[in-house]
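Excluded from the complex is one protein chain; the other protein chains are retained at their positions.
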Amino acid sequence: MTVLTQILVSGIGFALPLLVAAAGELVSERAGVLNLSLEGMMLSGAFTAVLGSVLTGSPWLGALAGVAGGLLLGAAQALLSVRCLADQIVVGVAANALALATTTFGARLLLDDGRGHDVAAFDRVEIPLLHDIPLIGPALFGQTALGYLCVLVVVVTAVLLSPRTGPGLRIDATGEDAVAADRTGLPVRRLRILCILLTSAMAGLAGAQLALSEVRAFSDNMTAGIGYLAVVAVIAGRWRAPGTVVAAILFGLAQALQYALPALGVAVPPAVLAMVPYVIAIVAVSGLTGRSHAPSGLTVPFARA
Amino acid sequence: MTALLDLTGLGKRYGTVDALHDVGMTVAAGTVHCVLGENGAGKSTLCNLVGGGIRPSTGEMTLRGTAYSPGSPADALSRGVAMVHQHFSLVPTMTVRENLLLSGRGLRPDVQTLRARLDRIADEFGLRVDDARARVAELPVGARQKVEIVKALLPDPDLVLLDEPTAVLDGAEIDALIGTCQAVAASGRAVVLVTHKLGEVSRVADTATVLRDGTVAGSGRLSEVSVGQLLSLMLGRDTDAAGGPTVLDPVAAAGVGLAARRPIRDRVEVGPTAMTARGLTVTRPDGNRVLDGAGLDLRAGEITGIAGVEGNGQTELVRVLSGALRPDAGEVHIGDHPITTAPPARRTALGLGVVPEDRHHEAMVGDMSIAENLYLADLGRFRRHGFLRRGALDQAAAGVIREFAVRAPGPRTPMRALSGGNQQKVVLARELAVDGLKVLVAAQPTRGLDVGAVGQVLTRLREAADRGIAVLVVSSEVAELLALCDRILVGYRGRLLGPVDATAPTAAAEIGALMAGTTA
Partner (left out) sequence: MNTTDLRRAAFHPATVAAGAVVVAVLVGLVLAALAGAAPGTAVAALTEGMVGTPYAIGKSLNAAAVLMLVAAGFVLAYRAGLVNVGGEGQLCAGGIAAAAVGTTLPDGTPTAVALPAVVLAATTAGFAWAGIAAALRAWRGTSEIITTLLLNFVALAVLSLTVHEPSLLRQPVTSSETLPQSAPLVAGAHLPSLGLSRSPATIAILVAVAAVVAVGVLFRATPTGLRLTALGHAPEAAARLGVPVARTRFLALSSAGGFSGAAGGLLVATAPFVLAEGFSSGFGFSGLVVGLLARGSMTALGAVALLLGFLVSGGINLQLVAGVPATAVSIVESLIILLIAGSAWWAATRRAAARPAPAAETSAPELIGATR
């Protein structure tokens, strides 16, 4: 494989979990909830996925366990932020710390070496013909079965919840002006809870993809900031699905470059590349180029007297 | 006529305070029922209880004979009760069509059904939505109101609640609204209209309930009771033996939207010009000119009024004068000093006092104490070695509280604990105490105040003018302006028309004509 193809392959490999998590987070943020706990949700998903796979010997059951792991944290976020009106940022940060500590602790306790031996993982499924397309073939059509499922989930979510659909419109209204939405008869709290649960399920799936398709084992803090990057992708994508997808892919490529460039002998320090996604997002959100529009009620809890 | 809505013993308690207690009311299908009361009587609380926004502390509600206790606006809607809010329930950043589609269910937004329903509403009630693709934030207030009402009628409700709908409408729009109410009632539904404007009631209602101090002062069919009796019930005192509004205390009349014949002020001594404004223009992002070359002169000792409903540029004019909004063109001067782009602190230093329209957001910091609110702009006076002299601050505030008869436990009381009237007194006290005050601009100064507070505010404004200050009062209550001002301008589509001599007997008619856009 040429170097470029290799970069594309690893870039898409990084991008896929990022994309799934970001697509999920987009839904929550459109409803007005900022899930900084996305990182923790992904990590939980990765851990439970590996655990499930080790215990049952089936990668699919492992993936299911991953989704459940994300949902667990999502339930906590939903309960605390929506029902108890706790500050979304505190809950996000604390939940991440909790997830990191719990998965590290759990790995010590339940997985061999904290990593898991013989983790039943997914194998690459190369789609005939399409896989041979030069340059992008291997990257796009050499994913695992779970990987293809991830893409499907992203597409279905984007289509079913686009602002043009009924549910999509209602989600947008909840994030823009929760009070008006409530008076219109929309079940604001229920909507937000459902969005958070969806986000966490998708984040769990993303964690499972990372653990069972890419790395094929668990390691402490294996998500290493992808969750935050997913939140950033939503910002850089200006809270619209197409932008988020593009941002996620770009960020994945940037991460791949981080590792590839030194190997190529290019003298760019990896740290500089690591900065790129965040700088892009800052420029996007500061409106230095065009208008950026965060949902007006983002991070504001909803309470009726 | 069958009873649609029945309330018994309804009450709402906040802590140890009863906003409502022992309220009983019956609304029959096919009627328009008015809930009357002056500001603070509990009307909005009642409306929100029926509309599902808050839960009652005591009492029961029944709808068509079955128990009715909505836990949310959604519950109320599912039982056929729709509410048109005073402060709207439309998402400002979305378009009209998107807002109307929000009420639907299902995956695909059902544009067909929406269009069919809109047509039906237009036929039945004469309410047509003009531009469905406009963003709500860019619509003038009257148009937003119309969309609100259409939205409330979409789910085909049995009961429609309107909470103070006429505050933002001009004469023609009020007529249209009244027509709509009557049409809705005629179709077999019930309309509950909550208002403090007595004048409207007599035109539209079949039955009425009068609230005072949180409970029912009286109720009955309008064919059996006079306007004067209603007024007495609202205010809790006899207006006069004959019961007619014509010899009414002008302040009381202003408080309930009735025209009074006799103005408060008798003589006027007008001094030099204190403030001038020329060619003020403010353009909205969509190109609409909300202020279109407006100009005025304010003279010392004179009380100038600006009449006209919201949406004609008065709000923006006041914001330009106070420094909250920068005009795209035009100039403002206090004496010889240009202040068009000056920050608020400079304007205050030059002798400008402003009582803003939005008291809660622009005039006061609710969580801070009376003393802190009074002197926030003037803290230097209480500073020593970099620290604040709290004792002196509180003492000065206590003096002001006494002088203005503010009902509060003390200078450290947070502003939000005061009633609307007392809050306004504090705001007024602060503005009147500006060093070297030359111009006082008051925007909707009596909005939301009970009759007693209205009187005190209007008296203070008149006293300020007697002291030689140029006073500008912006109000949507023409009666109030006629009672208080020397001359009245009319805000219309971003310009200021007039002036009309307030003492002239034809003043009311002239103002009405200008508000409608016809020149007298």
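The chains carry the letters A and B, assigned in the order they are written, with residues numbered from 1 in each.
Going forward, a contact is a pair of C-beta atoms (placed from the backbone, for glycine too) under 8 Å apart; a residue touches a chain by one contact, two chains touch by 3 or more.
Quantities reported herein were computed from a predicted structural model and do not represent experimental measurements.
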{"item": "Displayed partners of the chain not shown (whole complex)", "value": "A, B"}
{"item": "Residue among A:Val125, A:Leu261 or A:Ala274 touching the omitted chain", "value": "A:Ala274"}
{"item": "Residue among A:Leu55, A:Ala86, A:Val125 or A:Val246 touching the omitted chain", "value": "A:Ala86"}
{"item": "Option from A:Ala101, A:Ile133, A:Val159 or A:Leu264 whose C-beta touches the chain left out", "value": "A:Ala101"}
{"item": "Hidden partner interface residues of chain B, rising order", "value": "14-17, 19, 39-40, 44-45, 48, 53-54, 86-87, 322-324, 343-345, 348, 354, 356, 358-368, 372, 376-377, 379-380, 382-383, 386-388, 390, 413-414, 416-420, 447-449"}
{"item": "Residues from chain A at the interface with the omitted partner, ascending", "value": "34, 36, 76, 79-80, 84-87, 89-91, 93-95, 97-98, 100-102, 104-105, 108-109, 178-179, 182-183, 225, 228, 231-232, 235, 269-272, 274-275, 277-279, 281-282, 285-287, 292, 294, 297-305"}
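Methods note: only the chains that are shown with their structure count from here on.
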{"item": "Partner chain B, residues of chain A touching it in the complex", "value": "160, 164-167, 169-170, 172-173, 176-177, 179-187, 293, 296, 304-305"}
{"item": "Residues of chain B that touch chain A when the two form their complex", "value": "53-54, 72-74, 77-78, 83, 85, 88-94, 98-99, 101-110, 151"}
